[in-house]
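Every protein chain but one is kept in place in this view of the complex.
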Amino acid sequence: MALKTEEMILNMGPQHPSTHGVLRLELELEGEIIVGAKPHIGYLHRCFEKHCEAMNYSQVIPYTDRMDYLASMYNEFGYVTAVEKLLGIQVPERVEYIRVIMGEFQRIASHLVAIGTYGLDIGAMTPFLYCFRDREKILSLFEQTCGARLLYNYIWVGGLSHDLHPDFIHQAKEFIKYFRPKIKELNDLLTKNKIFIDRTANVGILPLDLAINYGISGPNLRASGFKWDIRKDDPYSVYHKFDFDIPIGQGAMGTVGDCWDRYYMRVLEMEESLKIIEQAIEQIPEGDVTSAIPKRIKPAVGQVYSRVENPRGELGYFIISDGTVNPFRVKVKGPSFVHLGIMNELLKGYMIADVIAILGSIDIVLGEVDR
Amino acid sequence: MIYDFLFKITDSNIIASIIQSLLPLFIFILPFALFAVWLERKVSAHMQDRLGPMRVGYHGALQTIADILKLVQKEDIIPNEADKPLFNIAPVLVFIGSYAVFAAIPFSGAFIGSNIDLGIIFIIAASGFVVAGILMAGWASNNKYSLLGAMRSAAQIISYEIPTVLVVLTIIMITGTTNLQTLSEMQTGHFWNWMILGGPKFGIAKFIFIPFMIINFIIIYISTLAEVNRTPFDIPEAESELVSGYHTEYSGMKFAMFFLAEYANMFAVSAIVTALFFGGYQSPVGYVGNLFGIHWLIPIEQFFWFTAKGIFFVFVQMWLRWTLPRLRVDQLMTACWKYLIPIAFVNLIIIGLITVL
Partner (left out) sequence: MKEYFNNAWSALYTIFVGMKITFKHLFVPSVTIQYPDVKLQLPERERNRLYVNMDDCIGCDQCARACPVDCITIETVKGIPGEDLGKTSNGKKKALWVTKFDIDFAKCCYCQLCVFPCPTECIYMTDVYEFSEFERSNLIYDFVTLTPQEREDKKNNYAKFEAEKAAEKAAAKPAPATKPIENQETPKP
């Protein structure tokens, strides 16, 4: 007679060191093998979209910071781009350049967190600390310019809250010089480590058709082998002026679209961001950054959808204006939320240790999933 | 020697043996654990460009004592659904397992807890005891994560005992003894008499041995690493997956017991590696005591060399821990069954052939 067995239900999270916040995964296990996974979200819901309806357009900006708290600058960037499109105003060239510089620095900072915590999930603690050390340098640049380290409220509709700090350009150059060797060191320490490759290559393979069906964007989509970057394919701001590559997943260590590819996309993108920053610093024009800020933001009745390439993927804002000072509706299409949807498909058949590896490689921020 | 001395002053062999059996705990394991925890924190901190503990004492030297005081004061929490007797016994069992190992470790020519002829075999057997404790802890906690951790741990420790034993066998084949004291005495003289460099017998065989001995050393080091659940084999306690595995539910003193056992184990396996390959308590360059003719100094020097070598290997364990990611369960088994065991077997056969010839 066969022994009766049943699946074990394991609650991973919301209090778990590797669910990157308050995600709860309900795992159905057979031994260590996963037969089903259900993500539960909402532990960090703060009614962002409802709040926006009671705010005027500029008051929304501090709230956008708090969605994807690792890429606050880019959230503001996206929101502001949408509102400017709604208002139909042109902002000075210098403002756009500064936005791009800040956005790319934010992309590096965000990817550093993604890479560092991914190492931590896999079990390597040291790269995490190295990444955070370098991220702190970027945050100090931000702090010097706008006074805050995490939640900036820097990019405003029509302009910026402050001009660049006089020392900023110099320090940014210093940082680029300092940071290039650090990427190499990170590659030696983590990316090319055999154990790390064993843990991540051929794990959590996301085929391209599945990725497109689920609406995956950003580094995760590119890792699956599709060259899609809104900065290139639907350029906003001044991105068309810069020369940079879009890295795509090659399957160098295993299959195209595995965890290692997704991880490596972020390493490569940091280098591309450095390239963009270098060019932007060279070309940045002089000008006044506050001149185009409207005194009173009161768009005409209408609606707008605008999207930007957030560090995590496509961040879209859909804003409806009813002609008053408050937006009628602000809808956010966040990449993390969309990416979380694929968890059930991706996790089946892998082991518990792989859950951590796959979840980390998707790189979600729960602040943006729940909003 | 120490036993004789104790016997002389207490005039009772029971009291003497009790005192002798407690000696390593109080003069060695506890201070070592305090030091090793501090060392681990400092090593990890400096490798990560941090400072680590700096507040209590000079560069945080007394930090561990402060932590122990905190742990002692903590409330002893036992989960309602836990299997209480097993839950309480488990940490003790784990600690006994790792403490028993110290009985046969030759700290110096004058002090070895129990000079049994089957020393190395006894150590391997006694360290298997730890598995029972861990499994018990995982089961009794009644926590799914703990259970998974315990299961992984049991599978891992049992598997990795095989390459360890295979390597030990090669050493036994060469030296013909399982007594650790004899083994250490054999490697006397200078460092070229150590087993890693082919052993004390001079000849062509010595030089042929060297590459195989190095491979042997790497194998035993990796497998002992797995036996004490250190990175990259720390999957039983994998904090990012299992939230520290079998000791998730423990707090206070019981947690301290696990902690102490872990660090005691770390030293124990380093001591085995030292005794087998790096001359045990023998000095690599000769003794100051011999130079000046002070004979009572020699055992103390030997003790120093033994702990120094042991702590060096403990340091390497820490170094590895703060460098490497962690393997997955199946990869861990692959590493053991597909890599370490076959290579160890081939090594065993080759060394066997050489010794026969």
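By written order: A and B. Residues from 1 in each chain.
Keep in mind that, in the parts below, a contact is a pair of C-beta atoms (placed from the backbone, for glycine too) under 8 Å apart; a residue touches a chain by one contact, two chains touch by 3 or more.
This one's a predicted model, so the numbers in the text were calculated from it and none came from an experiment.
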{"item": "Contact list for the unshown chain, restricted to visible chains", "value": "A, B"}
{"item": "Hidden partner chain, touching residue among A:S18, A:N153 or A:N310", "value": "A:N153"}
{"item": "Contact residue for the chain not shown (choose from A:K85, A:H162 or A:K241)", "value": "A:H162"}
{"item": "Touching the absent chain when the full complex is considered, from B:D49, B:E81 or B:D117", "value": "B:D49"}
{"item": "Residues of subunit B in contact with the chain not shown", "value": "43, 45-51, 54, 218, 319-320, 322-324, 339, 343"}
{"item": "Touch residues of subunit A, complete complex, unshown partner", "value": "55, 58-63, 65, 126, 133, 136, 143-148, 151, 153, 161-162, 165, 185, 188-190, 192-195"}
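The working rule: only the chains that are shown with their structure count from here on.
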{"item": "Approximate Å spacing (C-alpha centroids) for the pair subunit A, subunit B", "value": "45"}
{"item": "Residues of subunit A that touch subunit B when the two form their complex", "value": "8, 10, 16-18, 32, 119-126, 129-130, 133, 189-190, 193, 195-196, 198-199, 351-356"}
{"item": "Touch list for subunit B against partner subunit A, complex", "value": "44, 47-50, 144-145, 148, 231-232, 234-235, 238-243, 322-331"}
